[in-house]
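I'd like to ask you about the structure that follows.
One chain of protein is taken out of this complex; the other chains stay put.
What follows is chain A.
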Amino acid sequence: MSARNPGTELDLSWISKVQVNQPAVLRRAEQIQARRTVKKEWQAAWLLKAVTFIDLTTLSGDDTYSNVKRLCYKAKYPIREDLLKALNMHDKGITTAAVCVYPARVSDAVKALKASGCDIPVASVATGFPSGQTHLKTRLEEIKLAVEDGATEIDVVINRTLVLTGQWEGSDFIKTSTGKETVNATFPVAIVMLRAIRDFFWKTGNKIGFKPAGGIRTAKDSLAWLSLVKEELGDEWLKPELFRIGASALLLDIERQIYHHVTGRYAAYRDLPMS
């Protein structure tokens, strides 16, 4: 993904003027989940769309070439071919938006994707993930190495020490959290972030992307995230260049829901290929 945000002069008056009323945002978060549902073919179409937003992720200490390879294959074929055919969606080239791995596994992922002949980008968490508490020099070096290995997107952990002391950084995408915290992607936090993205767009004309990560496991959750973005930012943000969902288990649940939609039966896990 190419850089979009040319940046702007740091104007802290923007930040000091921001008012966020927590109880009101909590109420809004509850409402969005209750007020918008999609059913039947709308649900199927939305779920397939959600697949195209997924950064299919594995971030485990015991990741090896074999499970990264499996992940990459699943990224290319996220939904069983016969199910897509039944929906007449098999020719839409539905893949996940990216695969996301640790820097040391980037070369594995690039290799696996190349082998299966597809151009899904490889994203990598870098910069002392998940705490960001390493020296700037090693963090920059980490990014450089990941890019050299073929990563085209880098999820940077911002230096929260600097944020908490009021020193901000810029970005193309903002992400709710690393997915490794005790509390990860929550609706109220997302609402505040989405409103900031919209305000920044209104002020500068630059569109910043949004990526919730951590704890998004069910198809229903993913639909709620899609409608949240649709409601707060609009349809123009509902494309992989501006919206990603960082997840690993989510894809399987979406596939099960599609299976149910197509067949009218609930799937057992063995009915669907693992990643």
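Keep this in mind: a contact is a pair of C-beta atoms (placed from the backbone, for glycine too) under 8 Å apart; a residue touches a chain by one contact, two chains touch by 3 or more; residues count from 1.
Heads up, the rule we're going with is that contacts and distances are computed from a predicted model.
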Using the UniProt record as the reference, specify the protein name of the hidden chain from among "Dynein light chain roadblock", "Trifunctional enzyme subunit alpha, mitochondrial", "pantothenate kinase" or "Aldehyde dehydrogenase family 16 member A1". "Aldehyde dehydrogenase family 16 member A1"
Selected from A:V68, A:A190 or A:L238 as touching the chain missing from the view: A:L238
Cross-chain touch to the chain not pictured, restricted to A:G61, A:G117 or A:G264, is A:G264
Spell out, residue by residue, where the missing chain touches chain A. 19-28, 31, 34-42, 44-46, 48-49, 86-89, 92, 195, 202, 226, 230-231, 234-235, 238, 261-264
